[in-house]
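Excluded from the complex is one protein chain; the other protein chains are retained at their positions.
Per-chain residue numbering starts at 1, and chain names A and B are given in the order in which the chains are listed.
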Amino acid sequence: MSDTGENYTTFNSRTLVEIVGDVTDEALKATKIKQLLSVLAGRFFNWAGRKSLFTLHLGIKCCAIEMAASATPRFDGDRFGVLFRSSPRQSDVLLVNGPISKKFADPIVRLWEQMPEPKYCIAMGECAISGGPYYQSYNILEGVDTVIPVDVYIPGCPPRPEALIDGFGKLREKIIRIGGAPSTGRDGDKPIIVGDD
Amino acid sequence: MAEMWITMGPQHPMTHGLWTLRVKVDGETVTDTEAELGYIHRGVEKICESRDFTQITPYCDRLCYVSAMTWAHAYIMAAEDLLEAEVPERAEYIRLMAAEVQRLASHLMWLGAFGPDIGNLTLMTWCLRDREMFLDLLQELGGSRMHYNYPRVGGVKRDIPIGWANRLKAKVKLFENRINEYEMLLDESTIWLVRLQGVGYATAEDQINAGVTGPNIRAAGVNTDARWTNPYSVYDQVDWEPAVEKPTSIKGADCYDRYRVRMEEMRQSCRMLLDAIDKIPGGANTHYQPGDEMLITKAPTRAPEGATGFSTYECTRGVSNFYLQGGGDNRGKNPYRVSIRSPMFITIPYVAKTMIGYKVADIPAIMGSFDPCIGETDR
Partner (left out) sequence: MGTTITKEQNSYAANAAAQNLSARFSDAGITVEIIAHNAGKRFEFVRIICSPEQWRAVAKHLKNELGVNHCAMVTGTHYPEGGDRGWEVAYHMHRWPITDVEAHTMIVHSGESLEGDDIPMEFEIFINLPPGDSPAVPSVQDLWVGADWNEKETWDLVGIDFEGHENMHRVLNPHDSPVGFHPLQRQHKIRYHDFNEMYDDPQGFGRKPVDEGRVK
């Protein structure tokens, strides 16, 4: 069956799509509609992305309990669009809420790589920022930013749920600035520390 | 059909923490399991060898983070055994009340995580909402919602604030009605009953040989509780009984029994708290300054080489032990060895073997009913 598929020429669906695509692309570029559409679409996707930050359902240690508490009726993170997803393939934000041990360094990098762009990382709590009270331990990395690029740091041990929600607010401000820039090109960007102002 | 190994990997919405459960399935039936722990092994025992006795208390808070007050109390009891310190009676009552409020908060967190495993997401919002009531009380004592650093060698850090006892009484009375609401929601729900009954049998002798203790054993019909078998603090002066459940089968207790035992334990904790408020020496509405002799006695800060201290404590998930040896660095101010026994470290491999023979869908029910907390497992 596969070699008879090669016998289709001009009316093969893939070739047809490419030809139509190229023609339309040239037309849109010439009339500058493409530029307008990309600006509008970019603004729209930026708005949609920052208003619905799907966070990975990952609970490492104590800060995970505060993360769960921030989803409960008293603090209610859901009104800000923060929803927890079980699969890394369907989430935008990796919220690291505990110390990263040597055993877990590989899985967390794998989780980060499985998340599709645009993706953001929030380091919540002292253990994720710098190793926390376990900075002297033989088994804990000194901060998750040794393996993953971090966008927002939320200090506290554990940070209150209000601080976590504020951290998501700071992440939204950052998304307005950097939009959908890929996560590898953000090294020169200054990290935001909650509570800094 | 071929059997295959499935990894319920470290990141999993059900596993209540960071560990891997490798499950060998034949169709839908579980034929073998393997548990892998150690993803948050922090080396607390090694770090504590370079810390003062008072500096170790925050580390013990962070062992089992949903029941921090009980773990700090367990460690402080072992430190007092090592350093030969007395504790005034008012401080014992305050520690008892803090531990029982923490037990309520911990069981609510368990129920709030167990409900969604079975499919009942309402429970998460209800339980965590009620848990906030008790976290506010503990915040008045310790300063933070979760890690309090509250007991000290020889007593407690500060007294209960004025009005704390009235707030506690009001909240406990409100909560006793709430437990009835939870039971109304769950015990009349067919899905809850069908998913929990007949699943995850475990007998008492099997469990104690494997080292499983706490509410899991009491669900199998024996009322062993370290608060009366190895008595400590003032539990013999407050009015309470260990919560026991009759197992539904000769094969042992199932998940439904373990759930019922924890609901009953919450009722007993409420009863203990209301009684302790009446019996506290010095009255519940007086406030002594920090450092007063009613709250803390001067304790030695050094332990000589060769001294040991050992405590047996009923934590929310089982019996935890601390074993300290004196004579460490800093001329004896640091312990030479701190050894921590966590009930969950032994329970999780046991539960992994209990799951054999049931369906894959029963795994969250069995796992959640034993109440795992990985913080204390990987010290």
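We adopt the following convention: a contact is a pair of C-beta atoms (placed from the backbone, for glycine too) under 8 Å apart; a residue touches a chain by one contact, two chains touch by 3 or more.
Small disclaimer: the values here were computed from a predicted structure and weren't measured.
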(message) Just to confirm, in the complete assembly, which displayed chains does the hidden chain contact?
(response) A, B
(request) Can you work out which residue in B:F53, B:Y182 or B:Y350 touches the chain that's missing from view? (result) B:Y350
(message) Considering the complete complex, identify which of B:T122, B:N230 or B:T286 is in touch with the unshown chain.
(response) B:N230
(request) Provide the residue numbers of subunit A that touch the chain removed from this figure. (result) 101-103, 130, 135-139, 142, 190-191, 196-197
(request) By the contact definition given up top, give the residues of subunit B that touch the hidden chain. (result) 37-38, 41, 43, 45-47, 50, 77, 80-87, 203-205, 208-213, 217, 220-224, 227-233, 235-236, 238-241, 244-250, 252, 309-310, 312, 319, 321, 323, 325, 336-337, 339, 341, 345-346, 349-350, 378-379
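The definition used in the following text is that only the chains that are shown with their structure count from here on.
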(message) Can you work out the whole-Å distance between the CA centroids of subunit A and subunit B?
(response) 35
(request) Spell out the part of subunit A that touches subunit B in their complex, as residue ranges. (result) 56-62, 65-66, 68-69, 72-74, 84, 86, 88, 98-99, 101, 103-104, 107, 111, 133-134, 136-140, 157-158, 160
(message) If we count contacts the way the header does, which residues on subunit B are in touch with subunit A in the complex?
(response) 9-13, 17-18, 38-44, 46-47, 50, 58-59, 62, 65-66, 109, 112-113, 124-125, 128-129, 131-132, 144-147, 375, 378
